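Below is a structure I'd like to ask you about.
Removed: one protein chain of the complex. Kept in place: all other protein chains.
So, chain A:
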């Protein structure tokens, strides 16, 4: 297990290193000089040079790359070009919206998918199963930002149960905060729930065919008892992997949903930074998201290997 963990750790570090080079390179070749963007077209050459020096844009690329990576390792993400505030504080502020949103959506998606998947598996081929599977097909096909707009139309504009957008802020109490994240979380959760329900169903169906399920029935458990005690538990392994993957997807996927609801999260930060050529913010947020995705995948792999020893030898 230790060897496996070490091997995965090395590949994690390598992935992160390559990812940082790719992101840095993409931003470097981006057309548009941040300094001239900030000062406008009529800037004097010496003012421009002074600002470039102040932003640290005049040092060689390689040096800038290592300053950036080194800074991130110590928690210093640099200073925003436009706001002149540390990027780390900006990110931390936005995290308080994006992270709870992703967790909220993950909770909802699990809460919907588990019962739906278990129900469908227990009714395999019957109308209940077909209805759930049909609903999941639809759930996968619906673009989440469109679903978000429909939720706004119904629950915010017509029924006036929620605000159409904006974030109440955690300082107004946890309920106010959760209330303003509810519609975005539902919109994010729906397609994920559809996928998760399908995974749950097929994992359960695989397990229902196993010998130990027959043994469970043979020793006198009803099919319902066998399903819950032996089936669901074993099906959890693949399902947990998907949940891990979905969390990172939700964090990244929230970018568009945050646009729909005007939520001050990481996604809106990226878009604002892109439009004002605040490249240091863009690369840091993107790197952070990539880091989150790669790390979550790593942890899921480890957890998976800890539960199922067969997987360790495979790589």
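What we mean here is this: a contact is a pair of C-beta atoms (placed from the backbone, for glycine too) under 8 Å apart; a residue touches a chain by one contact, two chains touch by 3 or more; residues count from 1.
One rule holds for everything that comes next: contacts and distances are computed from a predicted model.
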Worksheet item: For the complex's missing chain, which UniProt name, "Peptide ABC transporter permease", "Imidazole glycerol phosphate synthase subunit HisH", "Polynucleotide kinase-phosphatase" or "Starch-binding protein"?
Response: "Peptide ABC transporter permease"
Worksheet entry | Residue in contact with the excluded chain [from A:18, A:59 or A:111] | A:18
Worksheet item: Residue-wise, where is chain A in contact with the chain that is not depicted?
Response: 11, 14-15, 18-19, 23, 26-27, 29-31, 137-138, 140-143, 145-146, 149-150, 152-153, 157, 248-249, 251-253, 255-256, 259-260, 270-271, 274, 282, 286, 289-290, 293-294, 297
